[in-house]
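Of the protein chains in this complex, one is absent; all others appear in place.
Here the chain labels run A, B, C, D and E in written order, and each chain numbers its own residues starting at 1.
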Amino acid sequence: MRPSKRAPDQLREIVLEPEVARYAEGSCLAKFGHTHVLCCASVEDSVPPFLRNSGRGWVTAEYGMLPRSTHSRMDRKRTAEGGRTQEISRLIGRSLRAITDMPRLGERQIRLDCDVLQADGGTRTAAITGAYVALALAVRHMRRLGAVEGNPLKDSVAAISCGLYRGQPVLDLDYDEDSQAEADANFVLTGSGGIVEIQGTAEADPFSEDAFVRLLGLAKTGCEALTAAQKAVLSADE
Amino acid sequence: MRPSKRAPDQLREIVLEPEVARYAEGSCLAKFGHTHVLCCASVEDSVPPFLRNSGRGWVTAEYGMLPRSTHSRMDRKRTAEGGRTQEISRLIGRSLRAITDMPRLGERQIRLDCDVLQADGGTRTAAITGAYVALALAVRHMRRLGAVEGNPLKDSVAAISCGLYRGQPVLDLDYDEDSQAEADANFVLTGSGGIVEIQGTAEADPFSEDAFVRLLGLAKTGCEALTAAQKAVLSADE
Amino acid sequence: MRPSKRAPDQLREIVLEPEVARYAEGSCLAKFGHTHVLCCASVEDSVPPFLRNSGRGWVTAEYGMLPRSTHSRMDRKRTAEGGRTQEISRLIGRSLRAITDMPRLGERQIRLDCDVLQADGGTRTAAITGAYVALALAVRHMRRLGAVEGNPLKDSVAAISCGLYRGQPVLDLDYDEDSQAEADANFVLTGSGGIVEIQGTAEADPFSEDAFVRLLGLAKTGCEALTAAQKAVLSADE
Amino acid sequence: MRPSKRAPDQLREIVLEPEVARYAEGSCLAKFGHTHVLCCASVEDSVPPFLRNSGRGWVTAEYGMLPRSTHSRMDRKRTAEGGRTQEISRLIGRSLRAITDMPRLGERQIRLDCDVLQADGGTRTAAITGAYVALALAVRHMRRLGAVEGNPLKDSVAAISCGLYRGQPVLDLDYDEDSQAEADANFVLTGSGGIVEIQGTAEADPFSEDAFVRLLGLAKTGCEALTAAQKAVLSADE
Amino acid sequence: MRPSKRAPDQLREIVLEPEVARYAEGSCLAKFGHTHVLCCASVEDSVPPFLRNSGRGWVTAEYGMLPRSTHSRMDRKRTAEGGRTQEISRLIGRSLRAITDMPRLGERQIRLDCDVLQADGGTRTAAITGAYVALALAVRHMRRLGAVEGNPLKDSVAAISCGLYRGQPVLDLDYDEDSQAEADANFVLTGSGGIVEIQGTAEADPFSEDAFVRLLGLAKTGCEALTAAQKAVLSADE
Partner (left out) sequence: MRPSKRAPDQLREIVLEPEVARYAEGSCLAKFGHTHVLCCASVEDSVPPFLRNSGRGWVTAEYGMLPRSTHSRMDRKRTAEGGRTQEISRLIGRSLRAITDMPRLGERQIRLDCDVLQADGGTRTAAITGAYVALALAVRHMRRLGAVEGNPLKDSVAAISCGLYRGQPVLDLDYDEDSQAEADANFVLTGSGGIVEIQGTAEADPFSEDAFVRLLGLAKTGCEALTAAQKAVLSADE
């Protein structure tokens, strides 16, 4: 029995609120249960130095946590500089770049700020899932302005965590489960089912290939539901 | 005529949403029009070194802005380290300490994190006004637990900006007014009408004593309304 | 009775020594009793990025304290980075910009370094008062070189602190008074009597509007004397 | 055809040189072809604060690169602070902790410094593989001194990268392959075949589950060879 | 002919003003011509961790430059952090420790802050020479308080620069000479003529042993004069 009483393959309540930030070109507040991540897309007219005069664009991300998003308050500086923060920022950026057609974006950078307002486990997966919506809205905004032609987004992308909890594979770990799980894996999958990123870690004992394949199966189910939620909110907002 | 069509002595729409953060001991989302500041109070069982074994408590604050809270995105590092950020953090802390009875708090520190989710001028005044509510809720939480006896809060505190806009004193400047105002002043007043802090700055030409006295008059009116709003939300939440 | 035996409206001994730094374009050692601040003006031929090609100049300031300027030694790093240091630097810069005609200055930056050699309260007011003299001397130097036409300084500026000490409004607090004052306010006024900046803070209980108006009255008297001292030293040096 | 002419399932020449550092309690220079990583284990008699008085030990790691370990020189500061550096440090630490029996280690910390002397791809996998040898030698050193009883190492651990290069799964990517691979995955496996960590990333298009399973198969083969090399060097050194 | 018209073995005008800082336990403003360094000694009742419970004291120093002490303004941060700053700080500390009897000092640290108010070459030698006076005054202050018994200073210490200027050995280089000298050496000598530190650098071509011996001869003459000046000021102040 999971602490939240959910079935092993049951997601938390997923809410994606679009256009919650007045000034960002695109935004989404992604809620996976009590985990709330505010994702804002900013369109910039310049690219990093290594891409200048390449005709190609770039998508990058920065992840942060508010100091009291967590059960006990975190120091503000550690929050900003920690290795974990940078690791997640890099993961979000890679995930979004995997579904973006850079030449079609043109020499522009879209920067996704993913700030955790409340953390109950799975913040990076909520961030990726919400950041995609913010990115898609920013791209839509650019297309309406005629700034880009065609669709620079080749696919959608979503992410979910799975883990072994008391020996059983379960989907979408919350903090209570995450802190006790024997293994923990994050999967980033595209809307069409391709694998963008897999990160699996044994927290206690090493796990078997078979266990890992079962986690991947759960993740596919979860990401399909997230993809549907992304589509729904983007259609409604159109 | 103000850009927002408000009367000179008219506040923006003020909303104080209590207990918006699941883990903080007290919290409030303060909205002054499009300016939204999330205020969270964290109770800690230790005090800064200079107060150890003094029997007295401490209240401190940290102010931050999300990178895309503003019209154009701000760099995350500059946001965190800038002189303005520290100046406002110190102002919020002083304002709250002015109405706190430190011996009655005991050797505890209450830390207020005030993070700007959206910025349309007046973020420091919204932060102070909301931080008071978060602090009061944290104190109520401590009293319910029996951790403090009596009320460590001697009064309430609220803040508002005033300025000279096209020669006329106006209340509660938004970003459009603030960026064009000839003078800009922030007033921190207690519920019983005492002055806690005054900061007045000439943006263009120096201003007269008479003008300053009129700004102070407007501020009193504004803070009375804010005090009423604070009382309402704290009563409702009781 | 004040610890220094001064009358409530009596300044400390004020000494403004011009041209004390061999290499600076203008300089002044400002002494308010035992508080000594060395103010040096450096003229630079470039402006910050946001002013490039604007035809306008800029005036900025940096405030610092020598580690053993104070009763007990301060750590050198904290001295340099603290929020208080930046807050005062910003105040000095704003005060000087309020009396400077930026287009007439041309695309140049004048940078005022205000370093406290000895601190006995009121360092920011001594810094502003001395920095104006250093600035005026640097401008005179530029005019002699024919680098600017007309006078880029529209007025003079000086600053003084006032406070409530044992219930009584007093002028120009020294450290002993400052550490016990119930309220503390800094006033930056122009030579012609306009208000540039007001910063008032209740250290203990909030204070009344009436008390504040009396502090402002004292400040006017004090700044008139400082303005006279500035004029005297600038005339003598001519 | 791979640039190095290796067969798809062929490792580079693997050399593990034990005890190369005179002062470290254990050390190993791990060479995967032209990739050379110096791994040193330092035994410390204290543990991080969260483990004090727990009776448990800790294993941690720090990864670094010499500025001219790479084709073009890297800035020394960026090398030290980058997100990638911290991410790899954390990965090495987790990998070693997965095979360590912390209560048996006692309240000691073993710190592994993994410094890349020369980088031709796969530095993190060489670091993990070499760090295990250094750790095992440090543990042996402690056992000889009678500082620990029994064996605090429950298993061995090794790591290898695999990737899709021109559509084909290949083992142990060097820099030339890595910079062109369509997908890149790092696998950390124990000597007994358990999975400790999987990190897979699509560099270009997302990849399929089938491709991923083939990469995992290659990794098992590779780690078996690395495990044998570790055993050989540890036996020889005994 | 030297730019300053001095004879090759002629010092600049040397002035050592004692007790210039109101709060420091000992202080000296050392002037070597236009080079002015303010030296303040602070007595602290604790020692660095490596000396705790050793019964021995410590003397350390921090060197700084005011931003506009120099011909063209220096950035404040670079001034504080640069390698040159730390190198000189370390040199001053070593020089003073060489003449201090640490057990006699007891478990106390004396910290010398040497801040350059004006720089015209030879700041490190003026700093050492003035810091000795400040240290001696602080020790005298401690002895008067009965805090130490006997004299913790075994000797005096002074420093001077010499160099090869247009092929000729000259004493006490000013900035004009220093920037053109072929070789530059700093000598730290005790009052009784012992060598504490020698730092010689070829700026252009390497120099010969013979030239070096002549520089050392000049330095002895110079330090004898500085030692006499130190004695004079310490006697007068007694």
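Basically, a contact is a pair of C-beta atoms (placed from the backbone, for glycine too) under 8 Å apart; a residue touches a chain by one contact, two chains touch by 3 or more.
Remember, it's a predicted structure, so these values are computed and weren't measured experimentally.
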For the chain not depicted, the shown chains it touches: D, E
Residue among E:Ser89, E:Thr123 or E:Ser161 that touches the chain left out of view: E:Ser89
Which residue of E:Glu13, E:Asp45, E:Glu149 or E:Glu209 touches the chain not shown here: E:Glu209
Residues of chain D (touch criterion as defined above) contacting the omitted chain: 21-24, 27, 34, 38, 40, 42, 44, 62, 64, 66-73, 76-77, 80, 111, 113, 115, 117-118, 120
For chain E, residues in touch with the removed chain: 82-84, 86-87, 89-90, 94, 98, 155, 185, 189-190, 192, 194-202, 205-209, 212-213, 216
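Assume only the chains that are shown with their structure count from here on.
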Contact-graph separation of chain C and chain D, given in steps at minimum: 3
Chain whose Cα centroid lies at the greatest distance from that of chain D: C
Separation of chain A from chain D, taking each centre as the mean of its C-alpha atoms, in whole Å: 28
Graph class of chain-chain contacts, one of line, ring, star, complete, other: line
In contact (per the touch rule at the top): chain pairs: A-B, A-D, B-C, C-E
